[in-house]
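A single protein chain has been omitted from the complex, and every remaining protein chain is retained in its original position.
Each chain gets a letter, A, B and C, in the order it is written, and its residues are counted from 1.
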Amino acid sequence: MIVVAFLAQVLRIVVPYLLAASGGVLSERAGIVALTLEGFMLTGAFTATLGSYYAGSPWVGLLAGIAGGVALALLLALATVRYKADQVVAGIALNLLAIGGTRFFLRYAFDSSSNSPRVPGFGGDGGGAVGAAATLAASAQNPLVWIGILTVPVVAWLLYRTPFGLRVRAAGEKPEAARSLGVPVARVRVLAVAGAGALAGLAGTYLALDQHQFTDGMTAGRGFIALAAVIFGRWDPKRVAFACVLFAAAETFQIQLQGAQLIPSQFVEMIPYVLTIVALAGVVGRSAAPAALGKAE
Amino acid sequence: MPVTQPPAIRLAGVRKTFGPVVANRDASLEVAAGEIHALVGENGAGKSTLMRVLAGMYGPDAGTVQVAPQGAGALRDVTGWTTAEAIAAGVGMVHQHFMLVPTLTVAENVVLGQELTKGLQLDRARAEAEVRALSQKTGLQVAADRPVSELSVGEAQRVEILKVLYRGARILILDEPTAVLSPPEVRELWTVLRGLAAQGGTVVLITHKLDEVVDISDTITVMRAGTTVERIRTADTTPQAIARAMVGRDVALALDVMGAGDELHAERVERRAASVEGGAVAEAAPARGRDSTLDARRSALEVTGLTVAGARRPNEVDGVSFSVAPGEILGIAGVEGNGQTELLEALAGLARPTAGRIALAGADVTALGVRARADAGLSHIPEDRHRRGLVLDWSIADNLVLGLQHRFSAGARLDGRRIDENARRLVREFDIRPADPSLPARALSGGNQQKIVIAREMTGRDYHVLLAAQPTRGVDVGAIEFIHDQLRRARAAGKAIVLVSADLAEILALADRVAVMYRGRFATVLPRREASAERLGPYMTGAAGAEPAA
Amino acid sequence: RPSGALEPPSSEGLDVGIVFDVGGRGDKSFNDGAYLGAMRAADSLGARVRFIEPGEGSDREAGLRLLAAEGMDLVVGVGFIFTDDLTLLAKEYPNVRFAGVDLAVANDAAGNPITPPANLAALKFREEEGSFLVGALAALLSRETRVGERAYRPTTRVGFVGGMDIPLIHKFEAGYRAGVRHVCPECTVVAQYAGVTPEAFRNPGRGKELALSQYQSGVNVIFHASGSTGLGVFEAARATGKLAVGVDADQYAEAPGHILTSMVKGVDAAVYDAIARAKAGTFRGGIQQFGLKEQGVGYVYDANNRALIPDALRARVEALRDSIVAGAIRVPAERES
Partner (left out) sequence: MSDATAGATAAERADRRRTLLEEAVLPPLVALAIALVVGDLLILTFGQSPGAVFAMLLEGTWANAYGFGQVLYKATSLTFTGLAFAIGARAGLFNIGAESQLAAGGFAAAVAGLALGGAPAILAVPVCIAAAAVGGGAVGAVPGVLKARFGASEVIVTIMLNFVVLALLNYVIAAHLHVPETLHTPEIAAGVPRLADLSDAFRGSAANAILLLALAAAAAAWWYLFRTRPGFELRAVGLQPDAAEYGGVDVGRVWVRAMALSGAVAGLGGLNYVLGYKHYYEEGFAAGSGFLGVAVALVGRNHPLGIVIAALLFATLSQGGLAVNALVPKQMVEVLQAVVILAVVTSVPEVRRVLRAALRPAAKPAKAAA
């Protein structure tokens, strides 16, 4: 039972990581640094809430969440692909925009600096089931959980088995070569970033609809963890998915461990971040980053 | 002059600028169908730019581009078309620098942009089959399923050509394709090109090697300062005449520089080396600068059992031993990718050898870094000036002190005045153009960029040993003449020079001894007198000489 | 200058300035409480109110100063974080009245509280007392087999979810633990924090997971003191059909049927009171404690949650309240380590 509870919690925590990190793989393999996953998620969470609130349907919220992530992604594409702005700087600026913008519109739409009203989400109120199996069953009713799990093989397939994936990999590795063959590198990159926006937007949607509301800054650094997973997994969808599961397991472990109060919470809190740094120094090392990552076309 | 065949390409009045730089002005080009056409000119003359306009990579600011679709029939105005449109119309370009994605396989590189699909998926098997078939048909042998990162430069160049042919190119543009090829590989390429032309295809070939121009082309267009200055039938001209048209004056060509004086010098060096072994000093070392600690009896550079790991192999350089005497040029020939790059990087201190010893003027420098070796009397003209030799965004003045920064500073403070003086002096002495030391190195032509490196490495410090890697690659004839002259002077001043070049003619023109490198080893070392293209060729391809131990 | 009696405000009305804590207006918590109190004063007392929402740390003092320099009659800083700034400005502007919600009062070397200047009122709440009561309620209720219409398996585990792991929140935990232990010595409190950065107050996802794991370990009631993170605790209560206790304001509406009660702080009343005193000329500096006795803290018991709390329990908790008010029970404000 404890095992099931553990696994159920890992599953709930890993879904947004899987979605956002898969998006991150797509974007980075095309050569665009995915620092803005956090911003995509936050925007997606907010627009999903708006959609669900005004339409009264979580499905509309889901579409709106995708749209929000894509909208911010297109801004990133505009700045980095069209205007060739530095990707790290543009990424940071867009994160700031996402934080400020969602606050601004939260205030504008709901006159609150804290949270939106409750909106429809997927699945009912759980019907009072407490057991681990019951929460697992509840997760199984959430389409976003399935989308999150399916995203990994789909992105892997897209990247390694389709013409678009071939072009994405070429655009991230040697864009001038792709361009000399008539591959519209700019368009490929824009599409890849938009895909990242859509997936990270879905990650935000999952968070918002799971909570049935938007709260200010509710992504709380999950986008950065997803980015860490992309690097930890060396830009390969399957390995990235494994990294996501690892991080989610660490977090679950932390939640369980903290109750026991053996170590000050500050130290437990650091685990995923320290793990990432250690991984970067040890496991990944001089990693196989796409050669043109961060470079203008 | 009359064009017998109907034209396949006609460019007229093309103008292309990059910010303040005018790369092409009123440039024109006419090539008949079925013709092999050479496009020549100094560095920065605008050849690559003009061809990129033709291939749809740049839109011209002015002028017209006309092409006969699929290389036959009536000309069609295609000014300002895209790469994709050019490819569709049968125009393909092989670029000066590799345009390959190293992480993808050969087949993936070939089909990129024109992917074969099965449903939504890539049809990898069919792509590989088609590439194999094409490879068979053209004789350009390369394994379709290997990642490009594992290929040798020669193989990579084959993939470049396959890429273009795969797209059914009837008009083939090749920008300096032979710069990295061995003589047999060049011959193989010529066969392919002649075959293409025989079937009505049209070829435009950019090259700096005038013997190649004479060898392969039917007609020649000469460019100078962005514009077309002459159009000649190859049969009616000589290398000398072409060179004159390019530069506007007479030039000494590398091909015929082996004058009497040089023969004499080579013999002198050999005699001296022999007498050194005999234990007696037969001849005083030539005059050198203040720091004349170097003794002619000792070799200036002594390398024993040097082994260097590379990205692809653990023994990219495999136990090489040699020595170079003061006043001697050791030429290292060989097809690129046989360890020359790694050898020189290890000598310069840029790569750590896994075994062996390097001694400069008798002192062991194996453990020293770049800076310490430079201070011990080592200068280095790197093979890749864009990556290593220059900071492209820096001014000419700053580039002229790269690696010498500690000589141009007092304590931690840089001495700006001396840096400026140094720049003004060297720009004048080495005729670096434009003569404005504050311009970024990026704005200069390849030849002038190379002059910066040469000026710095050959005057900046009191060196005993010069490592010169591909010193004239991609450099025009005028600059080649100048650089070769500089190298000869250095030899005369008693410097020991290691010259690595993929250009056999250059090696034969300059070296006193010639080593051929194959698979990380010296396949042979011959005195200049015994070396010739015919004799060295088999060693370069591994057909002769010691096979490396498995 | 000696801090004598202040001029009574001009007869036309009263200018009140309020500087919010970082969350700002609309936080549905104590910033909004202060806002509510001020608006009530505007309606009934004719006070003119100006608000400032600082963006970052150094803006707190700047905001207060802006208002003080404009000659406000009363300037209120909302949040313990304003303590130093208010103390400084009160000395600098002796003719302006200042009030600090949650103002921290330092102790001198002998351990006695240092009284704030006469023009600065420290509006302090004894959160630990309110927390004590909801702790007692939570522990008692955890042993019931029915709450409202739902059946529960009785338990001796009660939950606590804090936001950022800082002393201020420890105060809630300490009172809560004391309340639990008082009525149920064998009970254990599972206390967890959402994090160690301010983000921990805005992480409902983490709140939900913390709460789910607590509920799954057998806990029936969780008290949260964690800002928006607590909204995740409520979601978990909804999902599992269990119970949660709100904080600061009455949070019943966030998850009707699952909010057992809320530990409320009367920030609105305290602010209104300060404005009213300023208007009446009876404003006094110094420490003003709002504990159970002053009805500055308490727990919600109204039509919404009456059905959830059996009368016997209610009586028991009310008796505890009386004991605390009477001084018979002393509630600790710090966790014993």
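Here is the rule we use: contacts are C-beta pairs under 8 Å (C-beta built on N, C-alpha and C of every residue); 3 or more make two chains touch, one makes a residue touch a chain.
Small disclaimer: the values here were computed from a predicted structure and weren't measured.
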Missing chain: touched chains present in the view: A, B, C
Touch criterion as defined above, residue of B:Leu54, B:Ala107, B:Ile206 or B:Ala348 at the omitted chain: B:Ala348
Touch with the omitted chain, as defined above, among A:Arg107, A:Arg161, A:Arg234 or A:Lys295: A:Arg107
Contact residue for the chain not shown (choose from C:Ala69, C:Ala253 or C:Ala280): C:Ala69
Touch list for chain A against the chain that is not drawn: 33, 35, 75, 78-79, 82-86, 88-90, 92-97, 99-101, 103-104, 107, 113, 221, 224, 227-228, 231, 264, 266-267, 269-270, 273-274, 276-277, 280-282, 284-287, 289
Interface with the unshown chain - residue positions in chain B: 17, 19-22, 25, 42-45, 224-226, 348, 350, 369-371, 374, 380, 382, 387-395, 397-398, 401-403, 405-406, 409, 412-421, 423, 433-434, 436-439, 443-445, 448
Chain C, residues in touch with the chain not shown (by the definition above): 24, 50-59, 61-63, 65-66, 69, 80-81, 83-84, 89, 92, 104-107, 165-168, 196-198
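Quick note on the criterion: only the chains that are shown with their structure count from here on.
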Closest chain to global C-alpha mean, per-chain Cα centroids: A
Rounded Å distance, chain B centre to chain C centre (Cα mean): 76
Chain centre separation (chain A, chain B; CA means) in Å: 46
Centre-to-centre distance between chain C and chain A (centres being mean Cα positions), rounded to whole Å: 35
Sites on chain B touched by chain A in the complex: 55, 57, 82-87, 93, 95, 98-104, 108-109, 111-115, 117, 120-122, 163
Chain A residues within the chain B interface of the complex: 161-163, 165-167, 169-170, 173-174, 176-184, 291
Chain A contact footprint on chain C (complex, rising order): 23-29, 31, 150, 165, 190-193, 195-196, 199, 202-206, 208-210, 212-217, 227-228, 231-232, 235, 238-242, 254
